[in-house]
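Have a look at the structure below before the remarks.
One chain of protein is taken out of this complex; the other chains stay put.
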Amino acid sequence: MRFVKDFLYIIGLPALLLIGWVVWSAQSDSFFVPTWEQMTNAFANTWTWTRMTTDVFPSVGRLVVGILVSIILGIVVGLLVGSFRWLRQLMEPTMEFFRAVPPVVLIPVFMLLIGIGDDMKIAVIVLGAVWPILLNTIEGVRSMDEVLSDTSHTYRVAGAARVRYLILPSAMPQIMAGIRQSLSIALILMVISEMFASSAGLGYTIIQFQRSFAIPEMWSGIVVLGLIGVIMSFIFQIVERKVLAWYHGQREMENAG
Amino acid sequence: MRQRRATWTNRLLGLVGILLFLGIWELLPLLGIVDARFMPPASAAIADLLTKFGDPVFWVAVWDTLVAWFVGMLISVVAAAVLGFVIGSSPFLRKFTNSTIEFLRPVPSVALIPLAVLVFGVGVESALLLIVYACFWQVLIQVLYGVADVDVVAMDTAKSYGMGRLARVRYVVFPTALPYLMTGIRLAAAVALILAITAQLIIGTPGLGAEIARAQSGGAYVSMYSLVLATGMLGVVINIVFRAIERKVLSWHTSIRSEVK
Amino acid sequence: MADTPDGHIPVGHTVADGEALLSVRNLKKIYHTDGGDIEAVRNLTFDLPKGELTCLVGPSGSGKTTLLKAISGLLEPTSGEVKLAGKLVTGPPKNMAVVFQEYGRSLYPWMRVRENVELPLKVAGMNKAKRDQLVDDALQAVGLDHVPRSYPWQLSGGMQQRVAIARAVAYQPEVLLMDEPFAAVDAQTRADLEDLVRRVWKQLGVTVLFVTHDIDESVYLGSRVVILSSSPTIIQQDIKIDLPDERDQLETRSSARFAELRHHVYEQIQLAKQGFRPDQAKAQV
Amino acid sequence: MADTPDGHIPVGHTVADGEALLSVRNLKKIYHTDGGDIEAVRNLTFDLPKGELTCLVGPSGSGKTTLLKAISGLLEPTSGEVKLAGKLVTGPPKNMAVVFQEYGRSLYPWMRVRENVELPLKVAGMNKAKRDQLVDDALQAVGLDHVPRSYPWQLSGGMQQRVAIARAVAYQPEVLLMDEPFAAVDAQTRADLEDLVRRVWKQLGVTVLFVTHDIDESVYLGSRVVILSSSPTIIQQDIKIDLPDERDQLETRSSARFAELRHHVYEQIQLAKQGFRPDQAKAQV
Partner (left out) sequence: GGDEAPTDTEQDAGQGNGELTQISVGVIPIVDVAPIYLGVQEGIFEEHGLDVELTLAQGGAAIIPAIQSGDFDFGFSNMTSLVIAKSQGLPLQLVAPGPQTTGEPGNDFSSLLVPEDSEAESIVDLEGQRVAVNTLNNINDTVLKEGMRQEGGDRDSMELVEVAFPDMGAQLESGNVDAIMAVEPFATLAKSAGAREIYSPYAEPIEDLMIAGYFTNTDKIENDPELVDSFITAMKESQQFAEDNPEAAKEILSEYTEIEPEVVEQLIMPRFPQEINRESTERIIELSEETGLITEPVDINELIYEGS
């Protein structure tokens, strides 16, 4: 019963939107708004198993590596920068500088420094996806409860133990919020990274469709992107429920009142 | 007095960080790690940027970029905040919209360019669509987290004093979500700048992005890097402004409090 | 209601229904948690007559807070009902103020002390002049007129709690619920605040339900003391406090009657802690 | 140190320096805030002899928490110094445990009760068997051996505070600082915990500084009571409690000497609240 309800929540709005689009596209003759028929055809013809293995899976592989690197980098640097005020002050303008520069114009620099292989594409994903994790980790570390921090000090929970038992768990809700944001940014950058020095990949395919005016195919690619986003988000939510069981429990307890 | 001195060392350290970065950039081509023709040293880019400072064309491009950035931000922040509060305060809406939000969020703005141009043409409106689309999710997600963070006791207090829904949003939910909203806005500020530049680069709406495209297509590497430098500087300035606003608006918040101490 | 502390009052019957401002009938609250259901309140029935100052005492975890939340309409009971002036309580009623146990979380950290106290009045649409008057008076009454521009987190725990009390007083409610409001306050301030509560109670004619686990306090303050059993909670006993209306920290507390009442309450609580339950001892009415 | 409660002790001098485990000299703390500077502690000088159980009483906002934080090395004093066993305290010293006033925020919400109590021992590198023993004993001592796998936020306030106490006890510190630890605990549990603190104190030979605003509690618990003036804080008085070493909740509290001492402390606090300050009354030594 609860499962059915959850399922209805998941598909409810998408179904409504789908119906809206079917109705709208049926009476629109715009070249850029494909009909239901065009879309289903495009889907069936485009996303074959071969295409999955040559374009989708390698892209998703880079995406996953990029996300993992972002998480590790974001948390490690975030813990450092969040813990030392001087480091934060030292780094903040430079970090803001890099955050403000569009990846599209930084990619040539990466190509110069890293080359044009998978490394470069992963680096581009990390370049964009690391910020929400990094900033959230910094915020999480900074907004640590003073009493808890004092308690740990008096019990001499210091060094690695302090990170392991205090800083990391207390920042974890924020870190998770950051990771959640990063997932979609990473997906966006996966596409952008494949706009350069590529000859295969999901993002590359979508761009090719766009350039060759294969509009239904392009939209079908975007739908695939969205689906990957949804899948990632649901995997993430499962992981989050586990990692932050205490946090949600506490919330529920408070909210029960 | 003490505080003032603190912010000065603060800025000084930040400056040191920037200098460090510029130093590394300067050395990369000098040490032959990259070819100076394709990535000129920082000094060359800075020198070029200084000459650009005297060129009204540059300032017009900066202005165009800032206008697109600001309007895009404003629209997305207002829309996302309003929707975020509405969705966030209803468990039903939260669950109902979750999958759709997760679906739409990762759709890259660049993929929407044909749609944007088709609907809005090549003017600033298209750039705005891309900016708003990208920023909207950043702010929305933050606001949703913020609204979920409202303290039950604080909320109960408001209810027990007979505050209606609107008053509770105004006096309890909004201040609670404000730190989250500010973070969202700060994230969005950077994203908006990125998208403004990217849209100008690809669609050709006037601004720094279009200037970068012009430099790129002419093989003017020094000019391109000086424009990228200008973009980054714009980002730093925007961040400083938002930090200041945040410090003012959130003076009561733990993260700021510990900073002031 | 029995006149002597030893007079047992049948569960489910206290004062005549006619005078009751607040009436709680067969209230039951079960919390559903992952770890199973917790029956916090089993079957509570009692009345608060208009204008009385009732103290509710019970051991830690006996469901005092739960009961208060149900009365203030913040928590939906599993079964049973709460009526205020004859009307079923489904949401927070007007003219009721609650001082929460978690004072630290009930003040708004983004508002200064003064703004915290002023907010409910402002939202209620009271004009500025009247508001200022009430806020000033309330802050003075709790001895905090010197820190109106501080933020709550710049104050000590006791001071924070006093801000919460000032807010309730300024609001001039008809019914005032207080959940262990003096837990964080020092003895002297506490004595002052106790007298303040009694003063406010008499001046405003407000009906007060005061939750505490301090037996002396309950006897000193109340015109009546309701003792809760340990969880799942029912009413252990309901005692009328027949001390003179004018109370004095030194005099009253050292009177023989005070000691007697205090002793009785203490005994009852001891019983409650040992698991004695009136519903097991005798059939329920 | 004076033997009678009335014997005034010159500020700045208490016990002979030789025996002091903890010594506080001319401690001053000024908080810098937007609204101006707040002088929380003006000039505190006192010693804690090794093995004593000293109670610190003072009105709300008198800087008790501030003082405790300075002693535990968590807060840098504006001037003056704190020495532990002759060594200047600059950060939290070894073998010191602090039980904070805000119990709800001093437990790790992501750890179960047992893990919370165990963590300091684990970090200190104690072996598992010994750890388990100490944790079991401590949980049993505070009466919480039935909830080791609960999370702190699943417990009532009083239970949470007992977890914090268990953690401090299991840590077996040389110096134990407690900041109004029983504020949220019901009367009976409180009595039990008071006896627990005295038992631990005697068993471990630990030096305890116990902050409270409950006068009865301070007299019942302490071998000595230090009374703070209101803010900016100095020492109002330092009293030796000459009650018999074996104390009993009923017997001791009803003794004449207890009443006398209690009365004296009460008076002093009244004086403090009225703004009487020893440093104004007489020249400082």
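As written, the chain order gives the labels A, B, C and D, with residue 1 at the start of each chain.
Basically, a residue touches a chain if its C-beta (ideal position, glycine included) is under 8 Å from a C-beta of that chain, and two chains touch if they have at least 3 such contacts.
Since the structure is predicted, the reported quantities are computational estimates derived from the model, not experimental observations.
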Omitted chain - touching chains that are shown
A, B
Which residue of A:25, A:41 or A:198 touches the chain not shown here
A:198
Hey, which of B:49, B:62, B:141 or B:215 is the one touching the hidden chain?
B:215
Only one of A:8, A:44 or A:116 touches the unshown chain, namely A:116
Touching the hidden chain, out of A:74, A:93, A:108 or A:229, is A:108
I need the residue numbers on subunit A that touch the omitted chain, in ascending order.
31-32, 108, 111-112, 115-116, 196-199, 204, 208, 210-215
Of the residues in subunit B, which ones touch the absent chain?
34-35, 37-39, 113-115, 117-119, 121-123, 201-204, 210, 213-221, 223-224
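Methods note: only the chains that are shown with their structure count from here on.
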As a quick test, compute the distance in whole Å between the mean CA positions of subunit A and subunit B.
17
So which stretches of subunit C touch two or more other chains?
33, 69, 74, 102
Touching two or more other chains, which residues of subunit B qualify?
151-153, 156, 253
What residues of subunit D sit close enough to touch subunit C in their complex?
31, 33, 35, 38, 57-62, 65, 101-102, 104, 154, 156-159, 180, 183-189, 213-215, 266, 269-270, 273
Using the touch definition from the top, list the residues of subunit A that touch subunit B in their complex.
6, 9-14, 17, 30, 32, 85-86, 89-94, 96-106, 108-109, 112-113, 131-132, 135-136, 139, 142-143, 145-146, 177, 180-181, 183-185, 187-188, 191-192, 195, 203, 206, 210, 215, 218, 221-222, 225-230, 232-234, 251, 254-255, 257
Mind listing the subunit C positions that touch subunit B in their complex?
69, 72-74, 91-98, 100, 102, 105-106, 108-111, 119-120, 123-124, 151, 153, 167, 171, 177
